[in-house]
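My questions will all concern the structure given below.
And now, subunit A:
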Amino acid sequence: MYFESLAAVVQMEGHGAFVWSAYFITIGVIVFMVYAPRRREKRFLRQLEGQIRRSEGGSPPGASKEV
Partner candidate 1 sequence: MASESATGDVLLRARELGLERGGRQLFSGIELALQRGQLVQVEGANGAGKTSLLRILAGLSRYGFSGSVERFAPQLFLGHQSAVKGLLTPRENLAWHVAGEAGFSPEAIDAALAAVSLYGYEDVPSHALSAGQHRRVNLARLFLTRAPLWLLDEPFTAIDRAGVAVLEARLLAHLQQGGGVLLTSHQPIAVAYPLLRLDLATGALQ
Partner candidate 2 sequence: MWTLFHKFGSPPWLYRLSGSILRWLLPITVVALVAGSVWGLLFTAPDFRQGNSYRIIYIHVPAAVVALAGYYVMAIAGAVSLIWRMKMADIAMRACAPIGAALTFIALVTGSIWGKPTWGTWWVWDARITSMLILLFLYLGVVALYEAYENKALAAKACAVLSLVGTVNIPIIYKSVDWWYSLHQPASIKFTGGSTIDPSMLYPLLFMILAFYALFTCALLLNMRAEILQREQRTAWVRALAGERGGN
Partner candidate 3 sequence: MPASAAGFCFRLVRRQLVLGLRRPVELGNPLLFFAMVVALFPLGLGPAPDTLADFAPGILWIVALLSNLLTSDAVFRSDLEDGSLEQLLLAPQPLYFSALAYVLAHWLLTGLLLGLASPVFALMLGLAPTAIPALALSLLLGTAVLSLIGGIGGALTVGLKRGGMLISLLILPFYMPVLIFGSSAVQAALNGNPAGPYLAILGALLCISIALAPLAIAAGLRISVDT
């Protein structure tokens, strides 16, 4: 390891703010890149499942009939 202490890692001889902000922004974008399509897929499946239930004409168990 190049650095001697955790503080040195954070500081990076004065460049820490730049390096770390670059990495954190990248992490943010990557997480979004992976998370967004997964969320889209899950939400779509849930939506479709509800649509199928509706079209089958089932009523929720134990619920009173709505008009």
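The rule is simple: contacts are C-beta pairs under 8 Å (C-beta built on N, C-alpha and C of every residue); 3 or more make two chains touch, one makes a residue touch a chain; residues count from 1.
Basis for inclusion: all candidates are chains of the complex that A comes from, given by their letters.
Values in this document were obtained by computation on a predicted structure and should not be read as measured data.
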Subunit A: touching candidate in this complex (1, 2 or 3): 2
Subunit A - residues contacting candidate 2, complex: 1-3, 9, 12-16, 18-19, 21-23, 25-26, 29-30, 32-34, 37-38, 40-42, 44-46, 48-50, 52-53
